[in-house]
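Omission of a single protein chain aside, the complex is shown with its protein chains in their original locations.
We just call them A and B in the order they show up, numbering each chain from 1.
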Amino acid sequence: MTEYFGTTVADIFATMPKRFKPEEAKEVDIAIGYEATGEGGGKWKATIKHGTLKVETVEGELTDCKTTIHTDAETFVGVTLGMIGALDALSSQKLRVAGDPKFLMLLLPKIFTPYVAPAKKPDAVTARDIIATLAERFRPEKAEGVAMTIGYDLAGEGGGRWTIIIRDGKCAVREGLADPLTVKMTMEAKTYAGMMVGTIEAVTAFTSGQVKIEGDMAAAGATAKYFRKYVVPGATEAEELISLRVTNSIEQRFATGPVMGRWFAGIREKKFLANRCPKCGRTQIPPREICAWCRVRVHEFVEVGPKGVVTHFDIVYFASPDPLTGAVRDTPYATVYVVLDGATEREAITVDLKKEDIPRLKEGARVRPVWAEVTTGSYRDLIGVELDEEEGSL
Amino acid sequence: MKMHVKNRNVAIIGIGQTSFSSHKEDQNQAEMVQEAVIRALADAGLKIGDIDCIVHGNMELFEMQFAPDLWHSLGTGAYGKDEYRITTGGTTGATLVCAADNLVASGLYNTVLAIGMEKLQEGNTTGGITNMADPLWFRNLQTGALTGTTAQEMIDEFGEERAKRAAMRYRIMMDKHAMLNPRAHRRFGLEYSQMEDLMANSPPLVGELRLIHMCSQSDGACAMIFTSEEKVKQGTKNPPVWIRDHIQIHREETIPNLFGFNKPEVTHHYAARTLFARNGIQDPVAYFDVFEMYDPSAWWAVDWLREFFLLKGDEHLRMLEAGDFDLDGRIPINPSGGVIASNPIGATAMLRPAEAALQIRGDAGGHQIKKEVRHALASGFGGTFWSVLMILEKELNWQEVSHD
Partner (left out) sequence: MTMQEDHKDCFVLEGKMALPNQNFAGRLGSRFLIAIRDRKKIMGLKCNPCGKTFVPPREYCEKCWTKIADNWVELGTEGELVNFTVVRYGDRHLPKKPPYILGQIRLDGADTPLTHIVEGIDPRDVESGIRVKAVFAEKTTNTIMDIDHFEPV
């Protein structure tokens, strides 16, 4: 099987049952289809039902799946390991989800423990693998003003001949040995691999004659610092990086003050109270002490609405988690901008539209308020608006 | 609006950026800040002892760490120096530059270091943005910075096909620019041949705003060093870039007022016409050689090009369709890949003048514009349509324009 980031797609599905958390999936009833294209890919189906999990490989079409994930094998492994951001993969369309991607992004981490790639045995890494990562491990900031060509003549399995060219803050790797070379190093491929993964000590290898150096000795010694350390793919890195997860929770109390408070006093009585600027005549919603355009104090309150006209709307398909509960709203939902009857034309209010009315929503639609059963003088008193179709639309 | 009177001229003499990505587990916040600061100092050929004052900015609720300037002082070099902290939403980075400009222009300090940073991986960005909305009024309905209304307005005005193609053309153009910028976060390798597919299949967020249209969430920092004309005359390591003028426009706070029948003038348009008028710039498209625009989404970007360049009707669409905004076009937009490619919020609006200044210097690297860049425009955006706009110049030779 083809490996990406040291892991195969099949590894990930094989470990699914072990990573499953039945207690977190008691309420879940879903079949998820997976299609990974390219080398090492295939089709899988995971059926999760009331705390049970069945994983199967699928030949032919994926059927009876509530949601399916389509991607190439490399992206699938990368996203699973956290090497590729799921949102980035979705944005670039390398990962496609039929169904609600946000739902999966919240569900999967809850019911599965993360996949961890098994550590690859260091001796499975060849010199060729390591040479292939040289250019990306290059540290231009360490090689300012450096110009050299380094030859590697590595004998045996996984070996070969390469030339590393460092010049103008760039690094290039070429097959074969260039002439002239600043320095040439000759050794067994497995000695090179051993030094790079840390199983063979470099000084010992040099002094014991396992490594033959021709040319500039000092240059040979300096090469290491131009590259980041090689890390065996999938190995639990030498470096453990600590992160602390916390939720800072702060209770808050917000005062309306007497002017905006009139709005809330109004909606407690199921009325909309705006205040009218004595200079420009606009009905400020929400009411504020000062008209910010005219910079004069505003005293007069007028009742507007209760019905109004939709000027703009947003249909939201991708709900953000509620910062208080982490819960996600049912999508799609509609946020509408409404100019209430009697309000001046710029003063729209923003409210939710009743879900059933979304398919018939149009700009210019007439709407009427939907009130909470018990009103207390808070924004929660106004649940939203619904289409007022008896009157027809504009 | 009164003239913005400068006591003395101010130049950008050092620029430092980290790379931008969604993964910076190996650095804490102070270390990430310091990476940018060290690069800015090296770029200016200065030592931390040469800095008189530090201006620091990010958005606390994005990392949920209170008083970050305190914790970052190990990275900022603020030890024993005057320091100011700025936190103005998306505009933070631009406000930092305006503040540094003013601090040097005032004569209070000779050399000022401004630092913008954000580590969005550490927090909950949308949750943070939600908490900026008025709790009494709008917070329960807030969807962070996601909105589909501009898309709908453009579709209403220009027809569905043309509007959607314009937004996607802009998006792919930004990706092509980002591919040339190794520091950019999202570099997808998109091709124009993918337009139809992306328009139909990118997951929808809000209305016709799709995932592909929206900016990234990135980690990263930017640092810039500003100094006075007198100091520049004593010699600088790299050519100075002059801040000719800047303008900051705020508006009434309630977003719904944008969506009544009678729309107020967009802040970007107000900022642009005011700034250009007081600097005697008649034709901004002809005058400027590059514009680094704060483009939170492809839809907003296309719409705002009309506002910033004071264009009429479909001029902005025609220019986009003709390739005028491409890297080798008449007035290239965001050679860096823009906010759509990299968005470490507190640094984002600083990256605009930083990248514009690199273009003027000719030091932008892979995404350097081929023709000479003498006049650059940079913008910032945040809050409820706050706008910051600034003019950068290669030469200290512009005409002062008299005003009442």
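Heads up, the rule we're going with is that contacts are C-beta pairs under 8 Å (C-beta built on N, C-alpha and C of every residue); 3 or more make two chains touch, one makes a residue touch a chain.
Bear in mind that the values here come from a model prediction, so they are computed numbers and not experimental data.
S.K.: In the complete assembly, which of B:Lys24, B:His56, B:His316 or B:Arg361 touches the absent chain?
M.R.: B:Lys24
S.K.: May I ask you to list the residues on subunit B that touch the chain which is not drawn?
M.R.: Touching the chain left out of view, subunit B contributes residues 24-28, 30-31, 34, 47-48, 61, 63-65, 73-75, 77, 79, 119, 121-124, 127-128, 131, 135-136, 139.
S.K.: Can you name the residues of subunit A that touch the chain not displayed here?
M.R.: Touch set of subunit A with respect to the missing chain: 239-259, 261-262, 264-265, 297, 323-324, 326, 377-379.
One rule holds for everything that comes next: only the chains that are shown with their structure count from here on.
S.K.: Could you grab the centroid distance between subunit A and subunit B? Build each centroid from C-alpha atoms only and quote it in angstrom.
M.R.: Chain centroid spacing, subunit A to subunit B, equals 23 Å.
S.K.: Quick one: in the complex, what on subunit A touches subunit B?
M.R.: Against subunit B, subunit A makes touches at 82, 85, 87-88, 90-93, 96-97, 101, 239, 241, 243, 246, 248, 252, 254, 256, 260, 264, 285-286, 292-293, 311-321, 323, 335, 337, 339, 344-352, 379-380.
S.K.: How about subunit B: which of its residues touch subunit A in the complex?
M.R.: 22-23, 25-26, 64, 124, 126-128, 130-131, 135-138, 140-141, 143-144, 146-149, 152-153, 186, 188, 190, 194, 197-198, 201-207, 211-212, 214, 216-217, 252, 254-264
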